[in-house]
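Okay, here's the structure, questions in a sec.
Just one protein chain is left out here, and the rest sit where they should.
After this line comes chain A, so read on.
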Amino acid sequence: MCRGGRMFAPTKTWRRWHRKVNVNQKRYAVVSAIAASSIPSLVMARGHRVESVPEMPLVISDSAESIEKTSTAIKVLKEIGAYPDAEKAKDSQAIRPGKGKMRNRRYISRKGPLIVYGTEGAKLVKAFRNIPGVEVANVERLNLLKLAPGGHLGRFVIWTKSAIEKLDSIYGSFEKCSEKKKGYVLPRSKMVNADLARIINSDEVQSVVKPIKKEIKRASLKKNPLKNLNVMLKLNPYAKTARRMALLAEAERVKSKKEKLDKKRKPVSKEELAAAKAAGKAWYKTMISDSDYTEFDNFTKWLGVSQ
């Protein structure tokens, strides 16, 4: 039998190719891309060579719309400082690495400037379209894929005067509805005043702000008050006098004990010895005399005790 079989999950033409995106979101994206194209840092970050461009956004007069020859188009680009960008695109033409080569995506190159014109049927389309890297677009039909190639904001856009003037009517402003797009108003920003430093240093904020805590107290090692006198004193100031009194009392006790012992160990003198013996005898007499034992006489006979 023949081997082989079929591939896993054979690719079908009825794959879902299209995606639905909300109209407002699509417009939001285009509007953001146009705004980004006027910020030189974003445009440079995207990779365009705009060092020699006099101003951003770059607007040229409507006389450019009637350029017919590509050679004059290139001259114009050189005059306005956009040529380095177009040059970069031309120099970057290369064969794609990878399998894309054999899948009808053989060549790749960088993107150059995007020329946006205002009047329909302008001649400049034909003049600029053959320059490698340069693309042309009518203001009324701006393509997001051209304004933010690869999803990265900040394409280098060259506007003509009539194109830039039309923008207001196409997209409206923050208050005015657009004329061309029914009921569309430019999206509002999250923060009207995004300058945080200025907000923080403003009067309204600073008037209710508390002073900075410069000295932060951190937990120190706990020391045992029963061993460390200073820590004990911090907690109980009386401890000093108490300890002092205790030490004095101890010293006193030791002294008196020593005196007592010395006295005992000292050899007793004759007079003291005689006095002690006499005292002992008297004590014995008191012990053996039961003065309040009245029956003694009766018992002397059989007790055998002599007084």
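In the analysis below, a residue touches a chain if its C-beta (ideal position, glycine included) is under 8 Å from a C-beta of that chain, and two chains touch if they have at least 3 such contacts; residues count from 1.
Going forward, contacts and distances are computed from a predicted model.
Between the listed names "S1 motif domain-containing protein", "Centromere protein N-like", "60S ribosomal protein L7" or "SOSS complex subunit B homolog", the UniProt record for the complex's undisplayed chain reads "60S ribosomal protein L7".
The chain that is not drawn here is touched, among residues A:Gly100, A:Pro187, A:Pro237 or A:Gly280, by A:Pro237. Of the options A:Pro54, A:Gly121, A:Pro211 or A:Pro267, the residue whose C-beta touches the omitted chain is A:Pro211.
Although one chain is not drawn, the whole complex shows that of A:Glu175, A:Asp203 or A:Glu271 it is A:Asp203 that touches it.
Interface note: of A:Ala9, A:Leu226 or A:Met287, the residue touching the hidden chain in the full complex is A:Leu226. For chain A, the residues touching the chain absent from view are 201, 203, 206, 211, 219-220, 222-226, 231-232, 234-239, 241-242.
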